[in-house]
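Dropping a structure here in structure tokens format, bear with me for questions.
What you see is the complex with one protein chain gone and the rest in place.
Our next item is subunit A:
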Amino acid sequence: MTAAADREGGAGWPALFILLVLAGLAFAVALAAAIGDYSISLSTVVLAVTNGLGLTGAEILPIEQSIVWDLRLSRALVAALAGAGLAICGAILQALLRNALAEPFVLGVSAGASTGAVCVIVLGIGAGGLSLSVGAFIGAFAAFALVALLSNGATSGPNHTILAGVVASQLFNALTSYIVTTSGNAQQARDVMFWLLGSFGGVRWPDFQLLIVVVLLGLAICLWMAQSLDAFTFGDEDAAALGVPVARIRLILFAVTAMMTATIVSMVGTIGFVGLVVPHAVRHVVGPLHLRLLPACAAVGALFMVLADIASRVLVAQQTIPIGVVTALVGVPFFALILYRSRPQT
């Protein structure tokens, strides 16, 4: 089936593609629950999951039940949701800012989150009552508020908004470095760096419960506005001429992406590349219309992140590589291939 034909033929091919990716995702999650220092067979994983859901009462070793259900499954599912959320945010921002380089951290959210995190780790703000996640979340939203303020509520046009994001990133990165160098010790600096590079270690079911609400709600709002997003193809004024309330849509969607990104960053750190690369790759497969692009991005982002998490745990024995390192190392060659294949043919 050619690209032109499937666009004519409606939603058949994108729907099939999403189903295939979701099937792959289910397998990858099972794999993620099986692989580790304590290796567990896939059939045991399936039983442990159905036990956990209360569907079966199969007898398996309690330790295996616990490893699968309490540790690895929640971790894999959080990874999937984080990948889905970051990919959706990337697709939204690339459309709104009409910039192929836009990604979830373009609005300064990650820089703000890191400042919030070091305030908690290094300065001890909140005196133990404030977790690192809460600090990161507050920092992320502070950065978003600054960007919104600098770009007049995101009404000043894409370039202005991107510049505001760059300014906010620089400011918060400087604050982070200042705090770490003046107040932190070596161990704290190392903690901060590890957190910044992203990690799924330590995520549990409560994280999953919060994240699934945020990501599904975000996806629903974005899908609701999918047609308006398409109308931005030829710019803001064109969208306005097509009847889209441009300023309102921009602000709502920026807020939704900031919310999703801040939640993800506060849980697992800043994981780059997924939000940049996945939307580009998926556009090649399902085309640019957002009603198809967004669910496909969510599915592919989830699959990519679960696979990256598996890779981060198995690449080096006895050691977990920061997830942000893996997404970049795995993502760059893949992205290079896309860039190479889509180069202008002249």
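Keep in mind that, in the parts below, contacts are C-beta pairs under 8 Å (C-beta built on N, C-alpha and C of every residue); 3 or more make two chains touch, one makes a residue touch a chain; residues count from 1.
Going forward, contacts and distances are computed from a predicted model.
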| item | value |
| --- | --- |
| UniProt protein name of the chain not shown, from "GntR family transcriptional regulator", "Lactate utilization protein C", "Iron complex transport system ATP-binding protein" or "Carbon monoxide dehydrogenase" | "Iron complex transport system ATP-binding protein" |
| Chain not shown: contacting residue from A:Y38, A:Y178, A:W205 or A:F234 | A:F234 |
| Residue touching the undisplayed chain, where the options are A:A145, A:L289, A:A311 or A:I338 | A:L289 |
| Residues of subunit A (touch criterion as defined above) contacting the omitted chain | 4-5, 7-8, 10, 98, 100, 224-228, 230-231, 233-235, 237-238, 240-245, 283, 287-289 |
